[in-house]
Structures are given as C-alpha cells and as structure tokens.
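Here the complex is missing one protein chain, while the rest keep their positions.
Moving on, here comes chain A:
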Amino acid sequence: MDKLDNHIILDTLQQRFGDAFTVLGEPHGLLTISVAAEQIIAFLEFVKDDATLRLNYLTDITAVHYPKQEKDFCIVYHLHNMLHNMRLRIKVLVSGPTPTVPTATVLWNGANWMERETYDYFGVVFDGHPDLRRILNMDELEVFPMRKEYPLEDPNRVDKKDFYFGR
C-alpha cells in the first residue's frame, strides 16, 4: 500500500465530494478543510469508512469562538489514520447564538462526551445527541463560559489594565 499523504487525501475527497469543501491550508503538515454543517456527517462517515483514507480514529472534537466573524463558531474535528500516521482536521463554521451541527455520536461512541464538553463550554448544540447535558460545569450555570464575551476576571478590576504597564 502506498504511503498516504495529504495529496491523496485531497484527491480522494475531491473525487467524492467535488467542490463541497474548502481547503484552509496545511499548518505544520496537518491538512485542514472546512465543510458545511449539513454535510459534516456524510464527510466524517466517508473518511472513516473509505478504504484508502481510513481516518477512523476520532481524536478530538472541540470548538472555537470568533466573535468578530459572521459565522462566529468553528467546530473542529481531529481524525487520525493510525496505520499511516495521517491526521485530518475538519472545521465546520456556523453562526450563533445557537450554533447547531449534527451529532457525530452516530459514528463514534466516543464523540458523546467530547460533544457534551463542547456544548458545556460554547453552547454548540449537537443535533440528535442522546444526552446533551453539561458535563464539567454545574447544571445551574446559565452561560457558556468559553465564549469570548465572558471575561476570566472581574471586568471592573483596573489594577491589571495594560495602561499601567505602558502598553
């Protein structure tokens, strides 16, 4: 079997999906693509089961908040092919205030807690998730604390302002 590389991954994806995805780059050799929310499960299923790609290990699911962008939430999936040591990063950009993507628990059981954590931090709703509750924070919490608008410290505190450090 040939050694899998980013070109082969891209070619295989293009054959199957055409223009349905965007290549965002290869930071530090890790191919990153962006997919629309409606298509993410089809994508994940394809890369998981395809005989060439076999990116069947779900390393991680998390999210990022970009409050200045129109689509202000980015859900990030890391997949891994252990045989060839190839990783693929898939991003899904969605807009708030209630970002919604379909759940990946239909493909991997392990996605369950990863998605619960992402929901807990960012309020990303994973449509179809069997048990979407908070996991690390208390159930009574009314905000999603990893969103950028929630400051780490008391915003009224002035003694740590940049002004006092000449910057």
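The criterion applied here is as follows: a contact is a pair of C-beta atoms (placed from the backbone, for glycine too) under 8 Å apart; a residue touches a chain by one contact, two chains touch by 3 or more; residues count from 1.
Basically, contacts and distances are computed from a predicted model.
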Among "NADH-quinone oxidoreductase subunit D", "Alpha-D-ribose 1-methylphosphonate 5-phosphate C-P lyase", "Cytochrome c oxidase subunit 3" or "Phenylalanine--tRNA ligase beta subunit", find the name that the UniProt record gives to the complex chain excluded from display. "NADH-quinone oxidoreductase subunit D"
Absent chain, residues of chain A that touch it: 27-28, 30, 32, 56-60, 62, 64-65, 76, 78, 82, 85, 87, 89, 96-98, 108-114, 117, 119, 121, 123, 125, 131-139, 142-146, 149, 152-153, 165, 167
